[in-house]
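First, the structure itself, so that you have it in front of you.
Complex shown without one protein chain; remaining protein chains in place.
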Amino acid sequence: MLGVFICQCGTNISATVDTGAVAAAAAGMRGVAHAESIQYTCSDPGQAAIGAAVREKRLDRIVIAACSPRMHEATFRRALERAGLNPYMMEMVNIREQCSWIHADTGEATMKAVDLVRKAVARIRAHVPLQGGKTAAVRRALVIGGGIAGIRAALDISAAGIPVTLVEKSPSIGGNMARLDKTFPTLDCSSCILTPLMVEIKQHDHIELMTNAEVDDVRGLVGDFQIDIRRRSTCVDEEKCTGCMICQEKCPAPAPDDFNAGLCQSKAISVAFPQAVPLVASLRKQYCRRFNGGKCRLCQKLCPAGAVDYGQEDEVVSRSFGAVVAATGYGHYDWTGSYPTFGKGLYPDVITSAQYERLLSASGPTGGLIRRPSDGAEPRQVAFVSCVGSRDESAGRPQCCSVGCMYTAKQAILTKEHIPDSQSYIFYIDMRAGGKNYEEFVRRAQTRYGAIFIRGRVGRIFPRRGKLVVMGTDTLAGDQVEIEADLVVLAAGLTAAPGAGELARKLNIACDETGFMAEEHPKLRPVEAAAAGVFLAGACQGPKDIPATVAQAGAAAAKVIGLLSRGELETSPMVSAVNPSRCAGCFKCRDVCPFGAIDKDRLADGLVTARVIESLCRGCGICNAACPPGAISLNGYTDKQLLAELVEVLR
Amino acid sequence: MEELIPIIKKALEQVDVVLGWAQSPAAGVAVPAFFHTPAEADAAVFDSTCAHNLAVYLPRLADKKVGIVAKGCDARSIAQLIAEGAVKRSGVFVIGASCPGMIDVKKAWRCFGFGKQVCDAAGKVAMEGKTVAREEILLWKCRGCRDPEPVICDVTVGEASSEAPAPPAEPAGIRKRFAAMTVAERRQFWQDQFSRCIRCYACREACPLCVCRDVCTIQAHEPGWAGAAVDSPQSWMAQLIRVNHLAGRCTGCEECERACPVGIPLMLLLEEQNDVVEELFGYRAGGEAKPPFLTFDIKNDTWDEER
Amino acid sequence: MRFIPEENITALLLRLSENATVWAPQVVRDTVNTVLFAPWREGAEIETGLYSALPVKGLVLPATERLFSFRYHRAGEREKIEIEVDELRERAAVFAARACDAKALVTLDALFLDGSGRSYNDQHYRARRGALTVITLACTSCDSACFCSSFEDGAAATAGSDLIFYPVSGGFLAEAVSATGRELAALDLFQESNLEKPPLAETAKVELARLGQRLLDKFDDIDFWRRTAEGCLSCGYCSYACPACHCFNIFDEMESDRAGGRYRCWDACMFYAYTLESSGHNPRPEAAHRYRNRLAHKFSYFPLNRGEFLCTGCGRCIRGCPAGRDVRDVIKALGAG
Amino acid sequence: MSTVPRKGIKATKPLVPEPATIIDVIVETPSIRSFRLVFDDPGIMKEFSFAPGQIGLMGIPGVGESTFAISSPPSRRDYIQFSVMKTGFVTSAIHELKAGDAVALRAPLGCGFPVDNWKGKNILIAGGGIGMAPLRSLLLYILDHRHQFGDISVFYGARTPADLCFVGDRAHWEEREDIAFIATIDSGQPGWDGRTGVLPRVMEAGRPPAENTVAVICGPPVMIGYALAALARLGFAEGQIFTTLERKMKCGIGLCGRCNVGSKYVCTDGPVFSLADLGNEI
Partner (left out) sequence: MPGKDVKIVGFLCNWCAYAGADMAGMARMEQPAGMRIIRVPCSGRVDPLLVLKAFQEGADGVLVSGCHPGDCHYGSGNYLARRRLELLGRMLPALGIEPERFHYTWVSASEGARWAEIVNTFTEAIKDVDEGS
């Protein structure tokens, strides 16, 4: 006996679909013993109504027409379980995302909803109870990215006694936060709060730190990912190097200083920055004379520890992990291509806020003195331009970077603190200061620090008489404004970290259209990625500030702990199964299976048939589509079920 | 072809049975024969009426060591069965017969009635003293034959034909008519053709690559791809199942069409499919490689999304 | 005897067409030599030389027919089933049937119309059979697959026909076998004639004496049957082409959520699925078992149960076999009578 | 002919079933359920009569039909019972049915046990697994007409205790003093204090006399094979041994062809056969 529940989803569905009419139509379908429309089926009363109907009418199969199954399939499966039914005797009908929300005409939407319910009623007759298995989970987590998100996640996971491997692409952990001077809205010194955590990572018994390392290949699935990690050759033996920096001092080959955002030069062999963890040098072959045809071996000769090894090669380390946290952070938008009127990067005194952050920092190239790049002069008039490559459709960048307003205000404050007679001008579109104490902070920049806020976009920046003219519109006054500034700081937008897309592909997770990694559900599963066992922490999922990043890292860690603490995982029963009496023994299934999940079985009568290794099967159903006699079928998506749907929607 | 008999006899020293042909007195043509003993092998013949593709019997005899007389095109089917693992190479002994081109005996029967001797003692097509223009009466596949010599072979018999394979014929008759049809006309065409289908599955059973046989999904209760009703749409669907399962596997032997008792031009579908597969993947069934729908190098899948 | 001039045949067929569909053997367009009984329309060429690929049995036992339709309807809380049997249907006439086909209709009649309690009186068959007129064209020539002369009457069999045409110069002598035949022969298209019946075809003969017993003697020699069946492809053509084979399958088809039909369709004993049980057990798993049962049914069991062979020697199973099998070879191999 | 003639099915509409409704479902074992049903037409229900051993084709229109032995006795006028083992497509669908669900039924078909010829004889009944279904009908018939028969001994075997059907009946049969009822399971299991051992061996150990006795056996092919051998050793002649056969059936009326065993059709000549009828064709 079938029960059909039509969710109104408040008015989300009922505004366009006549849910009462759908329920009435469902009641007339063959085998339907119960049909009702419920205001919020996913709510407690909604789920209770399902349970009550199951008991009263002895229902054994449930159809729920509501939102997308991607949203609540798991919820309703649990509801069935509580009602004493096998959780797979349920079929969801998507009448919200794929019906009420995309149609305007009630008649048409209702007709479609009835069609879809009929399809599900036909399909569910072919459902059979499914039972998942259990598999042991590897008690080790991989955290990818050593910024504040990765650090926090690694510490939190290891605090639960679960070993962690932390992989960082660059020579040191710390990420973007290590580059910041002070943090809004408290103006804490960024290094002061971050460095102790970095050291804790290095010293933690349960954390294995791999810098200069990247994920090479990912196999397996939740509970047992087999991951190859490539450790790039740095020509320095990490065990021997003491971080004395003699090599860096003597190295004759200049190289860009990544840590200082290109504001100054470093050396081909260098320590990333003075507080780096691990504090070891690394050699960048592309800048090294020896690796570019020269004979220089200075660093090797001078190293007191004998740590330099030119023959060092990349090393690939394979490990098994039960879960993965991606914490790859963000990158900076390259504005030079899209804003030709800002000088395309040709004016040295038009810099990005990330660079300005280094000018403000005591550990920066100027030792914390604000000196403009062109002539080293101290600027008096500083213009800040918000939303460069953010909220700008014309640059193809509609998204908000979510931190620009705040750090611009912070930088204006810090400017005033560094140069008391300076004047800051801030061109903004809207001040977004939604966090705790944020609005007060912005207000302080305005009142106590005298920053002048001009609401409007900047149209042009050009040099005039040793100054930079910033031309824009004051949309509040309705006037054209022209500011003559000594230094212009652009609040460039944030992008996904370089290489994040490639990593997402390896992890089998999705990225959204802005390139950030996509969460399973924006509200309800904000740290879960599309692949089970992969979690997102921090700005890899979207731009966010430090408090939000740390909070999300903690949440991801909690998910990992929850997943791995039981030691075993429930496996999905939606795997393929072979009906040996229909198997022709042609093994086309084995040829197409991406996971090597098909084996040969010899039956008692000598027939050789295919057999599914359930622990390897991931439920893609490719074998099902390739099997000519239809002997192998994917539980939950059998030919019978799909045909039932197909025939019914075309009636 | 007298040398065939001693070769079969010799082969019988190492195999359980040799598949070949013997003359059917009733039909006036060669019919498949199973030679178990040297004495039986005396009946072996090979002439222009040996159109049957004996590879069809190989999967059914998978537990035996089998000798098989194979034409060039038959050898492609054998190679395909081996590539797919349905037949073990070590289990077959292929006697490659150089093929003069096979004739469509139905054409002879239409002219002279069933049962008249079609080939003379020398194996030449000759009926009641008349010789018929070979090209007139050849099977379609033999026109422009691409494989006069077997691709897989343990011993050969007969000399390679001195005659060049007949050139490919211009589409004529039904092929010509079909090529000129609009899509809508083709829809109607197939509906008409399959209204004759009686679901005897001779097409399937005669196909060397239809290896599912007893468990064929067409006749299975579930999931019910094609209903059991003998009506045009269901029979059409049933045939599409077969065609689909032969994608990249059909070697073009024409046995399905030859076997069809009601004359449905099944090769129009399979020829089209084989052409498309060859064009898309550069693949022709009957070599050593598996079909492009089973194994291919995903990392180097040079597929142009824009095509 | 009555005589119909050749030029009156079209008029006769038109007359028949007034209240029946007339089925006549015709070459299928674009095929090499496929002849089928198809609805005749004026101007269509009738092929009497080549043998049709299928017999006329489809007119009484169609390849697929709906036995009844059913419907689930809601009665209170419950679903009830309603069953409705369609009533037939239009009349049919077949022209230029062969004696072997017509004779097989009598065999089928005994099975499907026997009210004696030995069998059932099948309403669907009865309706079709009662609405069918059979005009047979007697064979004055034959081909090497024919072996009707092995059986009683041979080409001269009249059973199952309403009217038999014998080709003579300028037209056909018409011999009425039934009342329907007599009515037809009385039409003004016919005239009296005192021409002699032409000599009929003398076909190949096979030894049928003690065949049933000979077969049973070999029954347990499975190697014999394996050898016999080894060329057989296990397709269903011989069954479908046989004028006397009548095995069928029954299946249901839903036409909507609540309504559908139960159908009967031809089935063939050479199919693996024919005897496959739902448990996976198959009492006739090999082609050899099926081939043995097929021949035993025709030449042993049926004669035992019904006193006649389930074969009229039409030769279709020989002519059309995709693997060139010849049932007469098996009969010979069963040894002398 | 040693079997009773069929009756009931309409001679002119043999392939058209009659709508019926399930009134009760009894879960016998994990794979066997008994279904009690009544024809929707009270007239047909009233007229319905059959002999033990006769069969019916029960089906769900839209799914298909399958053949089952009637497991209720002829004296039962208020329902017809079929015991169904889940083996495939149709039986799986039938197992989903509940009381109140609609089915369609063609019954009775085939020939039942020739009980009239057995009057005054001892009856030995041996059923294995689902094979007990027709024998239940027979046994209940015999108990209804107990005075007509001599000694009655019943052996019922299954693989495990959970595979034994007819719990309620069994208790009753075990209590009755006018029959000897023995249930056995193949091998010992905790909680089972009855007999263990495969049925043919247990039956042979009971040494039932062959004299004036009819043996009726029904069960899986392997069991039948051993049971026949045991009966032969006990001195039973072929004419004394009866069984019911099971074959795939479609028409149930001897036309569709597939259920033949030699020249006999299980659906019309059977399903009850004496071993003498079958000869070596079993």
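For clarity, chains are labelled A, B, C and D in written order, and residue numbers in each chain start from 1.
Definition applied: contacts are C-beta pairs under 8 Å (C-beta built on N, C-alpha and C of every residue); 3 or more make two chains touch, one makes a residue touch a chain.
Model, not experiment: these values are computed from the prediction.
Colleague: For the chain omitted from this view, which of the shown chains does it touch?
Modeller: A, B
Colleague: Out of A:101, A:291 or A:462, which residue would touch the omitted chain in the full complex?
Modeller: With A:101, A:291 or A:462 as choices, the missing chain is touched by A:101.
Colleague: With the missing chain put back, one of A:370, A:426 or A:518 would touch it. Which one?
Modeller: A:518
Colleague: Write down which of A:1, A:63, A:116 or A:470 is the residue touching the left-out chain.
Modeller: The single option touching the absent chain is A:116.
Colleague: Applying the definition given at the start, please give the residues of subunit B touching the unseen chain.
Modeller: The missing chain touches subunit B at positions 183-190, 225, 233, 236-237, 240-241, 244, 247-248, 268-269, 272-273, 276-277, 280-281, 292-293, 296, 298, 301, 303, 305.
Colleague: Residues of subunit A in contact with the chain that isn't shown?
Modeller: Counting only subunit A, the missing chain is touched by 68-71, 94, 96-99, 101-105, 108-109, 111-112, 115-116, 119, 505, 508, 510-513, 518, 530-531, 574, 592, 594-595, 618-622, 624-626, 634, 637, 639, 642-643, 645-647, 649-650.
Here, only the chains that are shown with their structure count from here on.
Colleague: Would you identify the chain whose C-alpha centroid lies closest to the centroid of all protein C-alpha atoms displayed?
Modeller: That would be B.
Colleague: Subunit C to subunit D: how many Å between their CA centres?
Modeller: So the centroids are 38 Å from each other.
Colleague: Between subunit A and subunit C, tell me the centre distance in angstrom, where each centre is the average of that chain's C-alpha atoms.
Modeller: 72
Colleague: What whole-Å value do you get for the distance between subunit A and subunit B if each is reduced to the mean of its CA atoms?
Modeller: 56
Colleague: Among all residues of subunit A, which ones touch two or more of the remaining chains?
Modeller: 581
Colleague: Counting only residues that touch at least two other chains, what does the list for subunit C look like?
Modeller: Touching at least two other chains: 72, 77, 79, 249, 251.
Colleague: If we count contacts the way the header does, which residues on subunit A are in touch with subunit C in the complex?
Modeller: 28-31, 33, 118, 121-122, 581, 648, 651
Colleague: Could you please specify the touching residues of subunit D with respect to subunit C in the complex?
Modeller: Subunit D reaches subunit C through residues 5, 9, 11-19, 21, 40, 59, 61-66, 87-91, 100-104, 247-248, 250-251, 253-258, 260, 262-263, 280.
Colleague: Touching subunit B in the complex: which residues of subunit A?
Modeller: Against subunit B, the touching part of subunit A is residues 581-584, 586-588, 591-592, 626, 628-631, 638-640, 643.
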